[in-house]
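My structure is below; once you've seen it, I'll send some questions.
What you see is the complex with one protein chain gone and the rest in place.
Which chain is which? They are A and B, in the order written, and residues in each are numbered from 1.
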Amino acid sequence: MDEYKAVGKNTERVEGQDKVNGKIRYTDDLPLPGMLYTAFVRSSHAHAKILSIDHREAEKIEGVTGVFTGEDFPYLIGLYLGDKPPLAREKVRYFGEPVAVVVAHTEAAARYAAKLINVTYEPLKVLASPEEALKPDAPLIHENLSAYNHIDAILPEPGTNIGNRTRIRKGDIQAGFKAADVIIEESFSFPPGDHVFMEDRIAIAEILSDGQVVIRSSTQSPFGVQNLMSSFFQIPQRKITVITPPVGGGFGGKAGIQLEPLAFLLSREMGGRPVRIALTREEDLVSAPGAAGLHARVKLGAKKTGEFTAAEILFLFDSGGYADYAVNVSRAAAFASSGPYKLDNLQTDSLSVYTNHPFATAYRGFGHIELSFAVERAVDILSEKLGIDPVTIRLKNSIQAGETTPTQNVLDNSTGNLKECIHTVAQRLNWNNGSLRKISSTVVRAKGIACFWKAPAIPTNTQAGAIITFNNDGSVNLATGAVEIGQGILTGLAQIAAESFGMDPEMVHVVRDVITDRSPNDWTTAASRTLFMAGRAVLNAAEDAIQQIKSIASAVLACPPEDLEVADGKVFLRDEKDTMLPLSSMVNGYTYPNGTAIGGPIIGRGKYIARHLTHVDPLTGKGRPALEWTLGAEGVEVEVDLKDGSFKVLQASCAMDVGNVINPDLARGQVVGAMAMGIGYSTTEAFEFDTSQKVLNGTLRDFKILRYGEHPVYTVDFIRTPQKDGPYNARGLGEQGIIGMPGALASAFSRAVGKQLTKMPFTPEYLWKQGAAV
Amino acid sequence: MKVYNSVQELTLLINGEERTVVVRPSDTLLRTLREKLGLTGTKIGCEHGDCGACTVQINGKPVKSCLVLAVETVDKEITTIEGLENDRLKQSFVHNHGFQCGFCTSGMLMNADSLLHDHPNPTDEEVTRYLESNLCRCTGYEGIQMAVTESFYKKKDPDSHS
Partner (left out) sequence: MIPFDFTYSVPESVEEAVSSWFSSEQRGENPVYYSGGTEIITLCREQKIEPHAVIDIKHIPECLKINETEDYYYGAALTLNTITEKTSLSLFSAVLSRIADNTIRNKLTLGGNIMGRLPYREAVLPLLLFDAHAVIAGKEGIRSQPLSVVFDKRLLLGKGELLLGITFPAKTDAAHWVFTRKEKNGRIDYPILSVCFIKENDSIKMAVSGAFAYPLRNPEAENILNRQTLSPLQRAEKVTDYFADYYKTDFRSSAAYRKHLLKGAITEALEKLED
């Protein structure tokens, strides 16, 4: 890595000192003068008609300035599919859905008043799973689906509970299954869950006297919010400013649009005064969207020697009461539905199905963690049936450059080396020493392995921008539209900028807040594409600035600009380094000794837009939706006490082909954090419902995420097949570490209990029951 | 008998400063710090005692400030992240990446500081006993473990966890 000055180094996180001193300011740390507070009334039913809402008592509470219900806001909004009123109207579609909101001078008054609101319901039949929702006699959760607005890429099926259906038709599966020596078919499922970022969702909206709508929001999508607000409410784009300070964790759950429309509507009702909507943890878990559940069926055929011949896959995503991102999550899952394996004959139907569960949005992995569980389980079951080692069968079928994806794109020579990833993980796990070992009469240690891949699921025209300006000492200000959600993007971009200028990253100041009226446009901070795209934009902006620097310097130094180079805070002649100008003397105008000045402030403009993406064919899925694929393998070792199913995850290993690493420590942190999340996702993080589909574990006390001491030993290895169009050959890695964990854990737990497991979460009781049944 | 009626002026000792503040007896210390005293480094994560993001020290012991009434803390010494003087620990968190989004960090540091005060050379069990009171969603706890381990100078292989 010595060829680089800043890239590949463990630069200290640029906002790190503020984070350890309590000085970093998140959205809720900046209350506005005159701000009003809100509290919700939430549905106590999962599916019911709203018969009446009596809020007379609430209005009498001192400090209350307004009480609003769904009837006050006759809008239908949604990211892709406009199916959701800001507050439930006429009926509720999931337990915890906001039904009414109180606005007051104090949070105490708002909460106290909300408790006094009396809602009566007429319960409707609840749909507890996608299968139930697809039965011909199932009630419709959205009766007016045909009337909803939606984008072209999303295909709802009116008269059903299907929000979107994506089809993959590749090769000839009949012929493929005919050629198979062995065919397995199995169903897999898990319930919905939640992101559990530490900072609950919050938005504060106000409307200035000139009609400017100013929204402060903990969002991954400030520009998305601006665009959607403009189209929902016909507000001119220039009249909306979204301000996003650093965010306390997102994981997909703060992408798209969430609290902002209601905050705006309430501010409008309150004459433009600032209105704060801050969710409680209970609301954030249940009322706000979480992770989709999945019911899947996979039929997989293979030759005796292990080569896959065909797969037929059905994914039923449990999108809950509304579509939100789930319709696109199910679409992305279809596009990657083979897993990272060569499958020439593939048929996939991936449906986003409405149920009466809390609704689902983007969640780290975006459909890939879900599909991976189903596909990796199928691969393990097949490998058992064939009597071929799980590592061997994966090596045999690993996808490589020159082969095609489910959407029939040929993978180019930037494609990562999956086989090396598998070998690396197998080595880290000592796979060859055996994958199952008895420790005592009841305790066993078992290993499991899984592969993963992911490409960003993004619009074909996804873009990013960067602006570089200079201070008089020659240091750099870098502004992008990328939101710091903990992933370290500000640091990574600072390193890329520093590398471009040949300067120390300390000389780069990165603007922390994204403000839509001054930050360059950026699609959204999601899909593990920010370092790639914003990184490319930063490179482009630096190049633009360097050209301007050279142009001015060439006049002063009387030389052709192409003979000049920029590094170490100077512009100098390549072959005569002493002939130079310090950047400080010229980035904001150069002044000759006689007083005459030239130049002026140098402003580097940078941009990037996704290259060569296309829409996909609705009947076959053929097209190019994927910018770049990150491939990898993961493995775990678990220790299970079969007498009661209690377990410990001892080791979690990941090898991922990331092209190049901009900041090794930050990159490792992303992967390790994602693996930990994957352990929680697979073992504890699932909503529990009663028969009426009310959530039983809707508090952080009962909805468990991994705690200190429950974490395993982690190993992370980066393989570096260059991503030739990536910034310094890097590709995305923020989500990928979560994707293989359910498959790897399922593999290990199955081996431990002696039975192929098909359901998550893997609780001790479930393992005990399955183990006892053997 | 001391009685605090609906709205009350209190003097609290916070980060070595005497601060006079008007509170309702039902105001929690968490809300008082954030909303009345401008000490927003202490975070609201769940207000249910589950996440630890609001952890402060009262008389040197870690306490979840969402589960404390401000009126209970009269005559006690309160320390928040803004007053935490353990720079070695803070820098160890920066260098070992003991955080990503940073939202749990204030509470985690307050707790870890108490740990190292009570147990200058803690065992793994003691570290777990303290730190399992705080949730972090970003790091998978590897960086936190390394940060705490480094700050008591007990050298360990960064890949090892026992």
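Keep this in mind: a contact is a pair of C-beta atoms (placed from the backbone, for glycine too) under 8 Å apart; a residue touches a chain by one contact, two chains touch by 3 or more.
These numbers were taken from a predicted model, which means no experiment stands behind them.
Asker: Going by the stated contact criterion, tell me the shown chains that border the hidden chain.
Answerer: Touched by the chain not displayed, across the whole complex: A, B.
Asker: If I consider the whole complex, including the chain that's not displayed, which of A:I53, A:L76 or A:A109 touches that chain?
Answerer: Only one listed residue reaches the unshown chain, and that is A:A109.
Asker: Per the definition of touch given earlier, which of A:E90, A:E143, A:E157 or A:E688 contacts the omitted chain?
Answerer: Considering the complete complex, A:E688 is the one touching the chain left out.
Asker: In the complete complex, the non-displayed chain touches which residues of chain A?
Answerer: Within chain A, the residues touching the omitted chain are 39, 107-112, 115, 643-644, 646, 683-684, 688, 696-697, 701-702, 704, 707, 709-710, 763-765, 768-769.
Asker: Suppose we count only contacts with the excluded chain; which residues of chain B make the list?
Answerer: Per the touch rule, chain B residues meeting the hidden chain are 1-6, 24-28, 31, 47-49, 52, 55, 58, 61-64, 66-69, 71-72, 111, 129-130, 132-134.
Criterion: only the chains that are shown with their structure count from here on.
Asker: Flag every residue of chain B that touches chain A in the complex, lowest number first.
Answerer: Within the complex, chain B contacts chain A at residues 24, 34-35, 39-51, 53, 80-82, 84, 90-91, 93-95, 97, 99-106, 109, 127-128, 131-132, 134-145, 159-161.
Asker: Can you list the chain A residues touching chain B in their complex?
Answerer: That would be residues 12-13, 15-26, 28-29, 31, 108, 195-200, 246-249, 251, 280-282, 485-488, 665-666, 668-670, 672-677, 699-701, 705-709, 711-715 of chain A.
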